[in-house]
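What you see is part of a larger complex, with each chain still in position.
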Amino acid sequence: MRPDVVRPSNRAADELRDIRLTRDFTRHAEGSVLVEFGDTKVLCNASVEAGVPRWLRGKHQGWVTAEYGMLPRATHTRGGREASRGKQSGRTLEIQRLIGRSLRAAVNLKKLGEFTITVDCDVIQADGGTRTAAITGGCVALVDALRYLQRERLIKSDPFKQLVSAISVGIYKGVPVLDLDYPEDSKADTDLNVVMTESGELIEVQGTAEAGAFSRAELNAMLDLAEQAGEALRGHQREALEIRD
Amino acid sequence: MRPDVVRPSNRAADELRDIRLTRDFTRHAEGSVLVEFGDTKVLCNASVEAGVPRWLRGKHQGWVTAEYGMLPRATHTRGGREASRGKQSGRTLEIQRLIGRSLRAAVNLKKLGEFTITVDCDVIQADGGTRTAAITGGCVALVDALRYLQRERLIKSDPFKQLVSAISVGIYKGVPVLDLDYPEDSKADTDLNVVMTESGELIEVQGTAEAGAFSRAELNAMLDLAEQAGEALRGHQREALEIRD
Amino acid sequence: MRPDVVRPSNRAADELRDIRLTRDFTRHAEGSVLVEFGDTKVLCNASVEAGVPRWLRGKHQGWVTAEYGMLPRATHTRGGREASRGKQSGRTLEIQRLIGRSLRAAVNLKKLGEFTITVDCDVIQADGGTRTAAITGGCVALVDALRYLQRERLIKSDPFKQLVSAISVGIYKGVPVLDLDYPEDSKADTDLNVVMTESGELIEVQGTAEAGAFSRAELNAMLDLAEQAGEALRGHQREALEIRD
């Protein structure tokens, strides 16, 4: 990192925030994980329900979907309650579609049988990176829901394919940095969300130039940072899930 | 209590669940309290905003209001997300109106000046009594928001009037019991929510015969239980707020 | 009553307004009653429909529900039309839930068979106490709908359990008074709605301190007034329905 650029958090350019995954955070959901990326805290509850959406009936497969919400005062200033306004914002819908697509990559839907798993990701406190935290924590909750299905002998074979994790990277004051918090995110020139498989391949790449544009070289530098972080994220997931290598 | 009636939780008829009030649970809200009545957990965030609703403008007073929500998987089975369905249920609106009316009894709105305090009560985990927990915890968050206004010298005099707390009582298998949890609540003959002032007077009394009806004698027995619990609830609030008698 | 307190209507503290129940007010509904509590006029239409809501199917029982509305100019100033605004207010939903719960206490749902009775309570003119008028008149319309089902031999046994009636009481200028009209209601310190069975037991008790709080003694004084009025209300219902004691 250029010696003259200091991150607001004093982190190194390639340094993740403290990451914590607390399983069984609430007691009703089949999978319930509180994920913390520093001060960003998202409750991910995976719910198992028999049946699939209408358009999948009779296709002998299951479905994984996600919903996303932010408590009104998860942020610096209070945002209106979407339930009260009567509709979800475009941002909310965009994020929950991303989470759903990402989590489906973790599961063999054929082996899931005619069950739907809904992963509710509710932001308790926001400090940047809520969607990547939601994917990383939601995957752990999802695995718990799959384990529940097997433990209860509701399905025969294990639908788990691979861990899926996500991280944001960006260009902050000209320097590629990992895992942006809100003070960085709100001033970054470019913001990139990367969703990865267990083998480090890519599931989703969403990069946005908030100001100006970014070059192929910058994109590559950001992807390098994300790639390196992937192993650490999967380590946290494996540890939480007590998966040995 | 009749010797043959045992509460599912083995509590005595007049025994409260473990009550916990955790202040500063999240960091953005001017008041942020996690209230726990046993397994019922509600996050109460009080937000201060300049200005008042249109119909109060120019009347030289403030406003206190509440919003209530339940995370989709706060309950045994997943409930639909109200933001996604596009409207709040009648139950939600009924509860948030009750919380708002109750909390306004804690504040001198004239002294509040032209500020609005919104207390968001979001149920993280439900096990009966969410509305009474929300009032009891919301009052603590509200006091923190009032203290914020004074600390920041945004208002001159203290608008705090009195602590407001609430508890549910019911008739379970013919016996009046205090602080119903979900297994009791779902089988109770009668359900009564009582909101009280610091001096033990009544702000709201809402009793419903879920099956049959109830007599004046039963109503009085339930009110006696609530009255006795009031002192304990206010003790928890005072301890959390470090108010000395 | 304290000699210095005069009710705007000059009524005695325990004096009901003129109460009128006009059956067959409209001709299509199976039960159609115009109920008048003084200048408060509510049209209560009970409609019989085959079938029950989805969550009751196959449970061999019927359902009774209520909907409440106010014509836009039932009040002093015009209120927006809820159909045009696209949603029912919290107040409307709260009231129609109360009416529905209350009227279900009048009926043995098992004996009703798989029929749904919807009692539409539409306020033609408002002068305080619309919800209690709606319950008292709605119960008469409901009985007419039950009689229709028997007359048409659609059900075998009589599902009628008991008459249900309701009245408001309040503390006006420090004095407990019965059956508040709008001028009293808008200035009352406390407002209590009481729903009673035919034997005078309680179905719903909803008391709200509009300003300050109320004591157990005041609550009891208000309940006494409601209890005394119950017999008169049931007398009006019996007379309208030509039920002999």
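In this document, chain identifiers A, B and C correspond to the written order of the chains, with residue numbering beginning at 1 in each.
The rule is short, and it goes like this: a contact is a pair of C-beta atoms (placed from the backbone, for glycine too) under 8 Å apart; a residue touches a chain by one contact, two chains touch by 3 or more.
Not measured: the values here are computed from a predicted model.
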With 3 identical chains placed here, how many copies of the sequence make up the full complex in this file?
6
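Definition applied: only the chains that are shown with their structure count from here on.
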Hey, how far apart are chain B and chain C in touch steps, shortest way?
1
Farthest chain from chain C, going by the mean of C-alpha atoms per chain?
A
Between the Cα centroids of chain B and chain C the separation in whole angstrom comes to 28
Length of the line joining the C-alpha centres of chain A and chain B, rounded to whole Å
33
Nearest whole angstrom, what separates the Cα centre of chain A from the Cα centre of chain C?
51
Where in chain B do residues touch at least two different other chains?
87
Chain C-touching residues of chain B, taken from the complex the two chains share:
87, 90-91, 93-94, 96-97, 101, 105, 192, 197, 199, 201-209, 212-216, 219, 223, 227
Would you mind writing out the residues of chain B in touch with chain A in their complex?
26-29, 32, 39, 41, 43, 45, 47, 49, 67, 69, 71-78, 81-84, 86-88, 92, 118, 120, 122, 124-126
